[in-house]
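Can you read through this structure? Questions will come right after.
Here the complex is missing a single protein chain, while all its other protein chains stay put.
When the chains are written out, they are named A and B in that same order, and each has its own residue count from 1.
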Amino acid sequence: MAATVLLGPYVSEYYYLATYTILQFIVLGTAWNILGGYGGYVNFGTAGFFAIGCYTTIVLNKIFPMPLFFEMLAAAVTAGLVGLGTGYLTLRLRGVFFSIATLALAIVLQTLVVNWSFVGGARGVYVIRPPISGVLMAFFGFFVPNGISYVQFLVVLMVALAMFAVLAAWAVEKSWIGIGLAAIRDDESAAETSGVPSLRLKLIATTMSGAIMGMAGAPFPYYVTYVDPATAFGLAIAVNSIAMPLVGGTATWWGPVVGAILLGSAQQILTVTISSAANLFIVGVLLVVFLTAAPRGVVGIVRSWKRGRK
Amino acid sequence: MEFSWDLVINAIVTGIVLGGFYAAVAIGVTIAFGMLDIVNIAHPAFMIAGSYLAFLGWESFGFDPFVSMAVFAPCGYLFGRAFYRAYHYFFERRGDESLQGLAFFFGILFIVEIGVVLVFGVDYRSISEPYLESSVSVGFVSVPWRMLVPFLVGLGMLGSVHLYLSRTFTGRTILAVSQDVEAVRLIGANPIRAKEIAFGIAVATAIIAGVLLIIIQPVEPSITREYIGRAFAICVLGGIASIPGTLVASLILGVAEALTTTFYGPSWSPAVSFGLLLLTLIFRPVGIFGR
Partner (left out) sequence: MTANILEATGITKRFDGFAALTSVDFALLKGERVGLIGPNGSGKSTFVNCITGILAPDEGSITFDANDITKTPAWLRARRGLARTYQIPRPFRGMTIQENIEVPLRFAVGHKSARVISEAAQVILDQVGLGEKSDLSPKGLTQVELRKLELGRALAARPKVLIADEVMAGLSESEVDEILALLNRLNAEGISILLIEHIMRAVMLFSQRIVVIVAGCKIADGLPDDVMQQEEVERAYLGE
């Protein structure tokens, strides 16, 4: 964090934008993995939860401007509740139906937003960045005498959120929740007869996952200043949040991080050199290639290599 | 929107006709997912590939859509068989299929959709034939041939698949596999080969559905995602593995969408299928004809 802030005035704004995107994907991928990698339940509707975060901010901003922090909290609560609700209604069914339901959820939400003129409907909405609060300015002023730009502020915020997400994932993984989820993922019936409260754990994972995804979406409107449903619910979010953990490795907390950094950087470089559609295409190809050839992702590759060395 | 019986009846008729087409879209999912447990969410991608192949055929060679069907459906069948072999080798055999398998099909869906964007761009593409331009009228209800043809073909496809599955040896093996894989092995038949053929048929139906789609309306790549909802909503609502269920559910969906579009406008129609899917999953996950 210190590095980001200190380098502030010396590095072009572009790198900040790129970093923000990669950090955002670290958060989304890590959140996805809590339910997907640890629990084995695939969420196809990440974009829906992300968009809930975006639109919570937009709605709150229109009604009653407040510090971003509170908007993020509201986003976490809203997205978390939606996750809980979806989970409660569909997690008793086979995993595959849960996945299809998440896809359905994302599209239903998108249709609702498209038809809701208060948030701009299909045309989208412009958002004005609020000023950074005095307290925070003073805090940053301590490190960087010239003050920081709004984008730099957002990047710092994202760094904090990413650290929070990774910490949460790590905590879940090592705790009884993570062990229970691993048992559920391997064999749900056997887990149940071993005393694992599977529905409860799945709901915890779904709620946490959804809430963190919502938090990732909350600052997005201020980052882009113009939000339309096509972007908020965009394909890039949907596929990346699945591809990054799978490529990086779903077994542990650092898999999604590695995946986000690798794929995210690759996309940033490629978007500059070729079109953005082409770079998404490559993400898709990489996803399929890794699934077929290296299903455990980079984590799996590293672990086998380590085992081979012993 | 003013309420008038004319509008309602027109919407219902349109819905039924549309439903026939939707049945053509969903039958592949009923076979692959309903009967064989292959979560092929990439099914709409194969369909859209069929649409664009029909477009290519029409634009470059002047293929009538029926010619396109005759040419590309068998290709789809062969491709489907090869594709299933690969899927089985890499995923089903490994045993931990759910997460990787689902993500795999999602990846394929994505690759095909973006691939189509890269090759054809995001503009709408369409084809037209003189005999498709007119309509059939009965009283105040009028249905364009553009929609009637897919309706008829859709029904025909459902009927043929049903006959194939119930009358031929391979077809019945496929039905047997859908109920009990081990039993099939015990009687000496090869369940993997049966699944392979079934998947080939499913992809072939997707290609045909794609051709039908471009007959009905101009296509562009993002339509793919709308059809995931429709295909799976129909499959689940109809009872997963039931062909009569597929037909009934398709008609229900078609009518529901037509009524929604007529009274609330087209921007709500994607929500109809996905909403119906969610409701079915929540309240009656086995579907209408399901067990």
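Basically, a residue touches a chain if its C-beta (ideal position, glycine included) is under 8 Å from a C-beta of that chain, and two chains touch if they have at least 3 such contacts.
From a predicted model like this one, the values you see are computed outputs, not experimental measurements.
Novice: Would you indicate which residue among A:Ile34, A:Val196, A:Met244 or A:Val299 is in contact with the undisplayed chain?
Specialist: A:Val196
Novice: Since one chain has been left out of the picture, which residues of subunit A touch it in the full complex?
Specialist: Contacting residues on subunit A, toward the hidden partner: 176, 179-180, 182-183, 185-187, 189-199, 251.
In this text, only the chains that are shown with their structure count from here on.
Novice: Report, in whole Å, the distance between the mean C-alpha point of subunit A and the mean C-alpha point of subunit B.
Specialist: Roughly 32 Å, centre to centre.
Novice: Can you tell me which positions in subunit B touch subunit A when the two form their complex?
Specialist: Of all residues in subunit B, those touching subunit A are 39, 41, 90-91, 94, 96, 98-100, 102-104, 106-108, 110-111, 113-115, 117-118, 225-226, 228-229, 232-233, 236, 267-268, 270-271, 274-275, 277-278, 281-282, 285.
Novice: What residues of subunit A sit close enough to touch subunit B in their complex?
Specialist: Residues 36-37, 40, 42, 44, 89-90, 93, 95-97, 99-101, 103-105, 107-108, 110-112, 114-115, 122, 185, 235, 239, 242-243, 246, 250, 277-278, 280-281, 283-285, 287-288, 291-292, 295 of subunit A touch subunit B in their complex.
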